[in-house]
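For this depiction, one protein chain was excluded, whereas all remaining protein chains were kept in their positions.
Naming follows writing order (A, B and C), and every chain is counted from residue 1.
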Amino acid sequence: MTNHPIIKRGYYGDFGGQFIPEMLRRNFEELEKAFNEAWADEAFRKEYLELMRDFVGRPTPLQKAERWSERCGVEIWFKREDLAHTGAHKINNAVGQVLLAHRMGKSHIIAETGAGQHGVATATACAWAGLPCTVFMGADDMKRQKPNVERMRLLGAEVRAAKTGSMTLKDATNEAMRFWIANPTDTHYVIGSAVGPHPYPMMVAEFHRIIGEETMTACARLDLKPTHLVACLGGGSNALGLFLPYIDQEIALVGVEAGGESLDSGRTAATIEKGSPGILHGAKTMVLQDGEGQIQEAHSVSAGLDYPGIGPLHAHLAAVGRLQTEAVSDTEALKAGMLCTRLEGILPALETSHALAWTLKAEWKGDELVLLNLSGRGDKDLETYINDHGRHV
Amino acid sequence: MTNHPIIKRGYYGDFGGQFIPEMLRRNFEELEKAFNEAWADEAFRKEYLELMRDFVGRPTPLQKAERWSERCGVEIWFKREDLAHTGAHKINNAVGQVLLAHRMGKSHIIAETGAGQHGVATATACAWAGLPCTVFMGADDMKRQKPNVERMRLLGAEVRAAKTGSMTLKDATNEAMRFWIANPTDTHYVIGSAVGPHPYPMMVAEFHRIIGEETMTACARLDLKPTHLVACLGGGSNALGLFLPYIDQEIALVGVEAGGESLDSGRTAATIEKGSPGILHGAKTMVLQDGEGQIQEAHSVSAGLDYPGIGPLHAHLAAVGRLQTEAVSDTEALKAGMLCTRLEGILPALETSHALAWTLKAEWKGDELVLLNLSGRGDKDLETYINDHGRHV
Amino acid sequence: MITDDMSDIFKRLMHADDVNLSVFLTAGYPNMTACGHLIELLARHPAVSFVELGMPFSDPLADGPTIQRASEIALKQGTRLDDVLSLSKQFRSICDKPLMLMGYCNPVYRRGVERFVKEARAAGASGLILPDLPYESYSRDFAEALGQEGLSMSFFVSPTSTKEGIERAFETSTAFVYGVANVGLTGDIPSMDRGDFFRGLQNHRARCPIVAGFGIATPEDVNGLTGLVDGAIVGSAFLRALEPKNESMLDTTSIVQRAEDFLEPFNLNLK
Partner (left out) sequence: MITDDMSDIFKRLMHADDVNLSVFLTAGYPNMTACGHLIELLARHPAVSFVELGMPFSDPLADGPTIQRASEIALKQGTRLDDVLSLSKQFRSICDKPLMLMGYCNPVYRRGVERFVKEARAAGASGLILPDLPYESYSRDFAEALGQEGLSMSFFVSPTSTKEGIERAFETSTAFVYGVANVGLTGDIPSMDRGDFFRGLQNHRARCPIVAGFGIATPEDVNGLTGLVDGAIVGSAFLRALEPKNESMLDTTSIVQRAEDFLEPFNLNLK
């Protein structure tokens, strides 16, 4: 709910807010109201949950990773979001928001995308709903992620190149916002992670809460008492989805950021570790910026973590010491992803490989019980893995 | 069970049998015995079912395809095998056989693969089990399906090129058999469809029976009374998986073959429609052959249907009139696949698109209720779809 | 609500019969040298009543393509906040026309609000326009500092603004209310009836002048608003006029010439 105790007037502690132009204010008021109503409405929840089950394939398994556990020296279970329709948790939010947009009478969906995962998820939800969809994507990303561009087109979406700035995710987000400013009444903007102005961060998190809820149910069935929840941090949606129901419990929350080439190389995406408070895409959060307050480009081998901001809820949780953040380098992530493939028969998304890599290098006593959000499958990253594999063989 | 009433001494009606060299006879005796014992053993079933749930992500949904139904003029539900781990039903059999091999004390797994789906599934199951795996693949197919080759390698499997004959699936199967002849004691051969000598066809079908069983359970919950089961026919495993529990009920079973360029072009894979009884890969079944009894190459846009034989159980069911076979051309399948993507937000495997295409062109009265096995996802076929899309836009 | 301090500066605007022309210029565009000449031109130009000086930002999400690109070019050339301030100083050394610094929150917060406001005042700026600044942040972080330094602040109203939003803008703005003359972004093609929108704001006008912006490109656009607004900002159209289309258009003289050519027709507005 966007009236969660954590929220005060659109802020999560010191972070969050709505740093938006007046032209969008009505949209945000409308959206917050509509989401709160929908989320409190049994019928809406039922429709959402049925879609999660029948279209998305939920619940996803909670699987003991036998060989991975052995390698890490601690018991680790995977929450298998890689098995969700379109290959990652992203679809939960896309479906949720498209349902909401439909309920609000919106006739056009827009979204931003970096590597294309959220774009594909949104285009998928729109195809299902029969709603026209426009996805903004950095012109550079479009070149790098051609197959996902084509996939969105097959799904009936229009893909528009963002040709400004670094021509990547950050700029695609700007373009989507601009389009929304220009088309405020009929359009809904489906943000792809727990970022942006309130109520997006909490709303996106709520649409992913099902990850944590299923995990709790499975733990109860299996009589597991987890001590650690681990997830990678891009914008923070898969992490929050897992963490949300556990937030008031005594359990360690670990968010693994993309260290990029290395934390001190300047080529990093470790926003909490290396960033500072700032305002980006309408919210106050931790951002990578220079002394002038210009947002810097993020760098990660993983396109889904390659974002110079982070959801404001994470910024808050980290600031108050509730969230432990860790960073993992490109090389560590690649290695971990390939090791997981060989040991568990699961090719993880490069984003996920960051979380995996941390469990490999963390110091465990051995009596912990770790639940790791296996946020997505790595089919999209096959080429990157292969090229890296080739380099090392 | 391999002692199903349909089976008489390894024959399914007139089809089946064990046309194998003496060097493999002991293996087949062992295998049949081991499978019958395992399948009757609660503990084995439990382990298999737990893996189906926790590793594979079962049960897969049975989803009403609203917009597809509307387009076809009849109510159609999709059994969502595309959501199974690695993207198709194939994993059910791979996991089942690898478990069985493990139980038999085998220390090496081999498999054949065409497009790579079964190879990836087997390599995946082997990675999970920690068993070495060798996948035979036609040298031509290896070139065409490079990403799947790399994926198998990332999974730790060795991929061996079959350089004989047409250098495709049929030849990879020969090579796998030959390797098994040369290494009969420590190796288990995981066949990828309901083909080959007894007990493979029935064993593979049994490992896929879970598809039909889940469907029955879902139908009971939803109070659905299906009149038609529809599936594409490659070797026949996804179809049998769905059909098996329904076989004695009053319900139409429709198997859709790959017509290729056209049924009469000679470039087809419609084995039942255009073939004749013959012996291939150790079983008597319907095969594409010339007047001399030489096996002919099959042709289909879909690599997974591109096989000049068919499971002997299907040959039998078709011969006795229990199975209705239909054929769909390359073009019809491509179109149907793209339409499904746009209407339902599901990019189907090209194999599956054949089943979809038939529901588009079949004459429905409108009061039927159709369950279609959505056997796999089309990520692997993206390029083919895109090229075709490009041609028509 | 216009403050006492600002009343002096903007009094002229409110009581003019014609629409006062304001020009928007991105600091550091097309380069610092040319920009220095341009700010002087604007300071001296009789058609120009006041100026918006854009503070370039990496992620200007409320701007259209032209202003985005101008920001990008300025940043690529290394334009810093200090450069913005020195352009303001240069402007103030020539004229006493109002000069508003327009930009996004983050660079300002990064500098420190108090420090920035002091520096802006020292550089002769009249006020700030920060389209992504929420009212709460304004009250908490800006109001006092601005008041102390006698700087003003403008907020926006747009065709999608609620009644409360309009009320709040006129209540809080201390220079003028920025009326979005277009559903869309700066520089976009008009897609609404401007007259209707501004007619609806007239009963607020007594409290605070209205300046129209977004999509205003020609003297006709400006004159079309006569009687409805106190000023009109031309931004993207001006920047587009400066864009060098070939090699020979790169030198400063040629850039300034194009600016003059662009402003020429607006002279007709002058009585």
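Criterion: contacts are C-beta pairs under 8 Å (C-beta built on N, C-alpha and C of every residue); 3 or more make two chains touch, one makes a residue touch a chain.
As the structure is a computational prediction, the values presented were derived from the model and not from experiment.
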Query: Which shown chains does the chain we cannot see touch?
result: B
- prompt: Quick one: which of B:His85, B:Lys170, B:His188 or B:His208 touches the chain that's been left out?
  reply: B:Lys170
Statement: Among B:His281, B:His316 or B:Arg377, contact with the omitted chain is made only by B:His281
- prompt: Which residue, B:Lys64, B:His108, B:Arg144 or B:Arg178, contacts the hidden chain when the whole complex is considered?
  reply: B:Arg178
Absent chain, residues of chain B that touch it: 9, 17-27, 29, 164-165, 170-171, 173-174, 177-178, 181-185, 278-282, 287, 289, 291-296
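Everything that follows uses one rule, which is that only the chains that are shown with their structure count from here on.
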Message: Which chain is most central here if centres come from C-alpha coordinates alone?
response: A
Message: Based on mean C-alpha positions, I'd like to know which chain lies farthest from chain B.
response: C
Query: Taking each chain's centre as the mean of its CA atoms, how far is chain A from chain C in angstrom?
result: 37
Centre-of-Cα separation between chain C and chain B, whole angstrom: 67
